[in-house]
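Only a single protein chain was left out; the remaining protein chains are all shown in position.
Showing subunit A:
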Amino acid sequence: MKRDANLWMLCVLIIVLFGFGGVVSGGTYLSLFNLQSMAMQVPEIGLLAIGVMLAMCAGNGGIDLSGIANANLSGVASGIFTLSLIDASQDPLLFTIIFVIGCMVIGLLGGILNGIVISRFGITPILGTLGTQMIFTGVAVVLSDGRSVTVGITDSLYSIGNGLIFGIPSSFILFVVIGFVLGVVLKYTPYGMRLMLTGANPKAAAYSGFPSGKIIVTTYALSGLLAGIAGVIIAARNINVKWDYGTSYLLIAILIAIMAGVRPEGGYGRVSTVILSAVVLQLLSSLLNFIGLSNFVRDLAWGALLLCFLAVGRFNLINQILASIASMRSPRATE
């Protein structure tokens, strides 16, 4: 009950934002086109946020700062590799498949590197992933000479980023499906249980004989894989990939995770809440653009939101309010 405070608050926020946006924009905000447009923007940052969540759950100050750099590197490296191998106009489907697999493999390798740096060399995650972030960015710059790489010329790749299935952007469906699978893995597999327990109490986990090194490498590898998929979506949406794309995503991904009630000290986080949290942030961001507010207000709004959600988590506000409402309704129950 206590942990669901964030989920509850996010649901309320979604309704409020839809209502307010609809009224302020005279309905345009709720138009199908805008809903699709907003849904199209969520997946890339949402996947990175899930990666941050996984790293946080692993505990011991876990965090993944290398997400967007890894995503960019995946897109750039896989793009260059695939372009040199296959003529996209000759065989678009094969091109897309190889590009997608390439992105995922590179993302995964990047994640494994993170895991090894953290578990084998015992480097604090914030420093370790900061280092790998710079390495990933650097490699992407060197590979591409600092220029953007044009990949998304084929129809099949373009449709991953921009296509619609039953009116819903395919990238959003992909995002939700990935989130669902991960949620199931975390909840029902031994790995998921061990990850949360290790995060909650590393010492107890070690004495229980959990293979903590393996768990950490797996977790960061998953985070890297998600970054690789984010790289695919970025490439599919934009036709071009570049090393410096989305530098602002790093902090936003962390914000989304915190808003979702993921415990920064480890041991708790739910994928479904992270997805909702990413949706809330997108709704708010688009709403600010609709109103035409200065983009500096947006930074202020993010900061206020972050503090607000931290306060909710810290003081258990929602439950207190619920309890006080309940006690007002039936005064005898509490006596």
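The rule is short, and it goes like this: a contact is a pair of C-beta atoms (placed from the backbone, for glycine too) under 8 Å apart; a residue touches a chain by one contact, two chains touch by 3 or more; residues count from 1.
Simple rule for what comes next: contacts and distances are computed from a predicted model.
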Checklist entry - Out of "Monosaccharide ABC transporter substrate-binding protein (CUT2 family)", "Molybdopterin synthase subunit MoaD", "Rod shape-determining protein MreD" or "Peptide/nickel transport system permease protein", what name does the UniProt record list for the absent chain? => result "Monosaccharide ABC transporter substrate-binding protein (CUT2 family)"
Checklist entry - Taking the entire complex into account, which one of A:10, A:38 or A:215 touches the absent chain? => result A:38
Next on the checklist: Can you tell me which of A:60, A:162 or A:272 touches the chain that was removed from the display?
Outcome noted: A:162
Item to check | Residue of A:83, A:239 or A:306 touching the missing chain in the full complex | outcome: A:239
Item to check | Residue, one of A:291, A:311 or A:326, that touches the chain absent here | outcome: A:291
Item to check | Interface with the undisplayed chain - residues on subunit A | outcome: 20, 22-29, 31, 33-34, 37-38, 40-41, 145-148, 150, 152, 158, 161-162, 237-240, 242, 244-249, 285-286, 289-296, 298-299
